[in-house]
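This structure is in structure tokens; I'll ask about it shortly.
Of the protein chains in this complex, one is absent; all others appear in place.
Lettered A, B and C in written order, each chain numbered from 1.
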Amino acid sequence: MGTATGKEYLDRINALNNEIWIDGEQIQGKVSEHPAFKGVLESKAKLYDQVKQDPDMLMDSTKQNNFSYEIPRTKEQLVKRRQAIRSWASQSVGTLGRSPDYVSSAIMAMAGYSEYFGEYKENIEKIYEEAREKDYTFTHTFINPQVSRKFYWPDGDDETIIAAKVVKETEEGLVIRGARLLATQGGLTDQLLVLPAGSFTDSAYLFGFCIASNTPGLSFICRPSYASGVTSFDQPLAARFDEGDAMVVFNDVLVPWNRVFLYDDSDISSGLKTGTGMEQFLLFQAANRQVAKTEWILGIAQLMAESLNVTEYQHIQEKISEIAMAHEIMKGFVLSSEEQAELNEGGVLVPDGTQLKMAFHYYQKVYPRLTEILTLLGASGLICIPTEKDFDSQIEESLTLTLQGERISARDKVKLFRLAWDLTMSSFGSRQTLYERMFFGDPVRTPVSIYSTYKKEAAKNLVSTFLNINQQEED
Amino acid sequence: MGTATGKEYLDRINALNNEIWIDGEQIQGKVSEHPAFKGVLESKAKLYDQVKQDPDMLMDSTKQNNFSYEIPRTKEQLVKRRQAIRSWASQSVGTLGRSPDYVSSAIMAMAGYSEYFGEYKENIEKIYEEAREKDYTFTHTFINPQVSRKFYWPDGDDETIIAAKVVKETEEGLVIRGARLLATQGGLTDQLLVLPAGSFTDSAYLFGFCIASNTPGLSFICRPSYASGVTSFDQPLAARFDEGDAMVVFNDVLVPWNRVFLYDDSDISSGLKTGTGMEQFLLFQAANRQVAKTEWILGIAQLMAESLNVTEYQHIQEKISEIAMAHEIMKGFVLSSEEQAELNEGGVLVPDGTQLKMAFHYYQKVYPRLTEILTLLGASGLICIPTEKDFDSQIEESLTLTLQGERISARDKVKLFRLAWDLTMSSFGSRQTLYERMFFGDPVRTPVSIYSTYKKEAAKNLVSTFLNINQQEED
Amino acid sequence: MGTATGKEYLDRINALNNEIWIDGEQIQGKVSEHPAFKGVLESKAKLYDQVKQDPDMLMDSTKQNNFSYEIPRTKEQLVKRRQAIRSWASQSVGTLGRSPDYVSSAIMAMAGYSEYFGEYKENIEKIYEEAREKDYTFTHTFINPQVSRKFYWPDGDDETIIAAKVVKETEEGLVIRGARLLATQGGLTDQLLVLPAGSFTDSAYLFGFCIASNTPGLSFICRPSYASGVTSFDQPLAARFDEGDAMVVFNDVLVPWNRVFLYDDSDISSGLKTGTGMEQFLLFQAANRQVAKTEWILGIAQLMAESLNVTEYQHIQEKISEIAMAHEIMKGFVLSSEEQAELNEGGVLVPDGTQLKMAFHYYQKVYPRLTEILTLLGASGLICIPTEKDFDSQIEESLTLTLQGERISARDKVKLFRLAWDLTMSSFGSRQTLYERMFFGDPVRTPVSIYSTYKKEAAKNLVSTFLNINQQEED
Partner (left out) sequence: MGTATGKEYLDRINALNNEIWIDGEQIQGKVSEHPAFKGVLESKAKLYDQVKQDPDMLMDSTKQNNFSYEIPRTKEQLVKRRQAIRSWASQSVGTLGRSPDYVSSAIMAMAGYSEYFGEYKENIEKIYEEAREKDYTFTHTFINPQVSRKFYWPDGDDETIIAAKVVKETEEGLVIRGARLLATQGGLTDQLLVLPAGSFTDSAYLFGFCIASNTPGLSFICRPSYASGVTSFDQPLAARFDEGDAMVVFNDVLVPWNRVFLYDDSDISSGLKTGTGMEQFLLFQAANRQVAKTEWILGIAQLMAESLNVTEYQHIQEKISEIAMAHEIMKGFVLSSEEQAELNEGGVLVPDGTQLKMAFHYYQKVYPRLTEILTLLGASGLICIPTEKDFDSQIEESLTLTLQGERISARDKVKLFRLAWDLTMSSFGSRQTLYERMFFGDPVRTPVSIYSTYKKEAAKNLVSTFLNINQQEED
């Protein structure tokens, strides 16, 4: 089959008729025409169309599938993957957390080392092949509700099940009841990938599977939209890229056995993320998306400074240099992850995970500073920005005269400042900042993970040898 | 006359029928019923009503006017002023930059040392008395448009006047043409105070006056509203306290001579802010408003941590302690400004300006961190928060079960998180952060002002004496 | 008796003949003539002489004792105490952590509420009276060695006792064996105050007492001196104020019962610090010392900037303003601690402890930045600074020509830069920075203490009332 066109993707999503709730109402009719999701679905459709038009966005080995399904086995394939990810990410200003190549990277990685899954080996392979051939998009979910502990532990009775768990095993499959948090683009994708949620170790919570978004009993409860009723002049990003976040509710959902790839095996569950390379490939996509986003921030910053005629100031140059350095540091992490890539037992060339963990942790910290720089550059100019309607009214003349910039018309300057505002200060922009800040885990705990995998022996030996000191054996 | 009731205030503002533009349309009918301004005007009305009910909010000397019109001459009056400002500010979560006591503090200070204004002495006294007796509210404007230099200098021809300037003097008064930026609550107040904009020194730009908001030729172009179409459940702050920001356009506005208090005198203009105590009293109001706001942030943070049952973590306690310390540091600046208050030549007891400059500069830097702390506490819980309509729909049961917190119902927890989100992440909240960050001047330049007035001689002498070193005389 | 002269103090210390070890040798003869301690002891002697000459440095009530022994019962006495502390601290550039008024504040506080100590009430009173009348200086110790846990717990056999503990009770008193860490000025004071070390709760470790520094079996093991062989031109601070730090070793020291004020009572031990006001008065001394030190830093910074002719730069003014703000923030904490002072059960007016904890915690964080600013101002000028001997040699002419500054001779500029270097970069200066950073506890844990005592209820109630939300009762 190969890749889908944008239209095919939209038709497919509409046909699924997923159960999606937003602002107290269930979506009826075509989701691609709903004001909350019209923009983002069109943007995704454009991504599909881009692939159709650019052979560099295809798998090297098949020449007909989306690049993200390529299982990399050579350095060149990693480099090609990097370039394709950045190209796609730049199309959406780096704002789409669930760009189709994100979760498909996880599917790819699991299939690349399918032996890892033991008895479920063939299931994951089939899931992958179907996804690749049908050019599916996915969301995923791996976070349990974080309420007070007394309610959701396994010993709760059935009425008070909160976190999704297996309530029955049947010949057909597993029956799941309860909720999962935060599926970004929940309801807007073909499939839902469900991964074990780290903290729970009871067998009823140890599962991994992949099902269609319209599986009976499955519903998505979305947060309010930032795109509804918005024009792309006033909010150029929200109007196009508000992808939505959803709570996923499993109302006795039957998951067929052939869609299960992990169940009741704590060893497989705990090694899943890094053992298969899934984590590394997810982070590889994310780091490259963040590289693309940072380039956008640089461009916005530079144009703002030019429009205000302040590029000569030392403190302005310092701020823009900060963005440039963040850009290069992120690119450096990616480059190092490629340099240190290793073949895993599945023969997949996996980029170095420690470098990529450092990348996302660095970005958790630097991204809020990057957006802060945009607000500092725009300053009070971001407080009071006219809208498209203002420009289309009688007061247009006042605006044109008063808000003009250096070598830029008032209208164009307003567009630019609205973009900066939408990326940093609108409800859409603030959610972006929080997303990057929390991406892949609490920034308080990430260093623990970096510490645990970073190799420290050589450094210790330098010191011990120089000082001629000894550590005694542990008891 | 004394103080107005909330209703009297609303009736008065509606009767003015000011020329206000928003989203391309001019407001017709009662501004107090317009969706953009209904909330904030009701909140202001409540402030008026609060004064009616609380004798501590009245002037000490007259027992019948708003406290902010009191010209302080004793330490006790300063303390009372501080308390009343905090009480009012806390009513509106510290979010109203143009709480009526802000600009009235400037009017009061100028009248307190009316001799400063020479020939215009009586004008400023009359303006003050009228304001005090009629219990007026004000906005003010003191920033010129910041476009490329070539256009707005005095030598521009009449068609390209951008920054407001005197285009004619007549027997009746000054005729003003051009624009000024950023009048917060522009159009929603009785009066507009116009102060000289620092950077322009040509006589045509050196003026200070006070006119009714409905003076012919005066119009207010507002930024889009963050309150329109919003419920106080979903956005408890925006719905109530979005005060709006406006560009002010003077279309050949005639300012009568008796409303002018400064004209074509660069000495008076340059000494105006600190010479009269105006700056100090504006900052005294602001610092106390910020103290009140910080207490709110502390309360929100503590309740969020309790609802998530995370108060035992060291890093959570550290974050909440940071808020507490900011709170106390701000209170300390205010206390020191009172301790070091001095009588000026008008016999007004003026709080120390350097302390208050330090206060707002400190807040420019710490406020973004305080809001960051709220987002770090809420984390992904702030990404996906249901609305009132969600709770009023079929999915209420899922929400109630899944989103409950420690010792708090799902609905109450959602209210709390929506408050935190609205203060920090909604378009309303982001504008709050930018407002505090830019309040009273660019944070890059504020230290220059602090440096210039801070007394450093005693410290230098300690060192010179200890080392027995000499500075040679300057040439 | 009243106060001692500097000479009396030196004679007294010499006569004690304490057992002091430094760099592998035990000090023989007069400690006041030992190169390691000559400077600091002379500096302390000057403090004594200052009191003799300034009535403001005397107790208000007796007119004849050192101010630090005054038990404050009025606001005026607190203010007087503040002023005297700052005056003394400024004499030694704020570098003496064990200025005599530090530990005497603890003795004073314990005596002020002697009832707290139950059966030991009279002991503490006698200790205080003797100290006051003889004008004693103290060091204290409250930290156990921090080695691996397996060794120092109570079940260790006698040979491996590490942390000081009671090994025998006799009719005469307690016999103590083991070590305590970090008695600053250990060996240089009349007396040693021993407080329970927080972490150990076994009865053998629960004691508090006060003994002469020359008690048999007591020895002080000092770190290397930073003053030895140094001139006051080259290191103006180290030469005068290097107070030393010592490990205290108890070699079966007999502590007479009448010098004990706490033994084997975990309630009294755990409440000791805040219950008696001891912590508050220690911190009050420290905060005021830090205020004095900050004024010195400001003076040094300003003179450096002037000598380099860089005061006009925005980034220089910003840095000096940072110092000024730190100075005022510290003063604000002190002022607030006085404003919120409360009488304790002993009738002592105790400054607010939370404000003072905030003060030292703020200083832990800001002090390293203040010293960093000095190094940024001095820049490469601090890398290569000549010595007194250089100026006294043939190359003097080259130096005089090349190193001159703006309105300052090369010699004076070098003195100034050597002072800055000695405060920030010499081994002495680095120890100062570490001292402030670690003062009164690990900066990681201090916020926990602030959190626990800061009042948060009013802030929470604001929010709960506004939102109309309820917290359920705890189970």
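Please note the rule applied: contacts are C-beta pairs under 8 Å (C-beta built on N, C-alpha and C of every residue); 3 or more make two chains touch, one makes a residue touch a chain.
Quick caveat: nothing in here was measured; it's all calculated off a predicted structure.
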Residue among A:Thr5, A:Ser90 or A:Thr400 touching the omitted chain: A:Ser90
Option touching the unshown chain, where A:Gln64, A:Gln302, A:Ser380 or A:Thr400 are the choices: A:Gln302
Sole contact to the chain not displayed, among C:Lys7, C:Lys46, C:Lys168 or C:His315: C:His315
Footprint left on chain A by the chain that the document does not show: 90, 93, 236, 295-296, 298-300, 302-303, 306, 314, 317-318, 320-322, 324-325, 328-329, 331-333, 335-336, 339, 354-355, 358, 361-362, 407-409, 412, 415-416, 419, 444-445, 447-448, 450-452, 454, 456, 458-464, 466-474
Contact footprint on chain C, counting only the chain that is left out: 21, 23-25, 143, 145-149, 151, 160, 162, 179, 181-182, 221, 223-224, 234, 245-247, 249, 308-309, 315, 368, 372, 375-376, 379-387, 389-393, 395, 398-399, 401-407, 424-427, 429-431, 433-435, 437-438, 442-444
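Criterion: only the chains that are shown with their structure count from here on.
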Chain centre separation in whole Å, for chain B relative to chain A (CA means): 39
Centre-to-centre distance between chain C and chain B (centres being mean Cα positions), rounded to whole Å: 43
Inter-centroid spacing, chain C versus chain A (mean Cα positions, whole Å): 52
Touching two or more other chains - residue numbers and ranges from chain A: 315
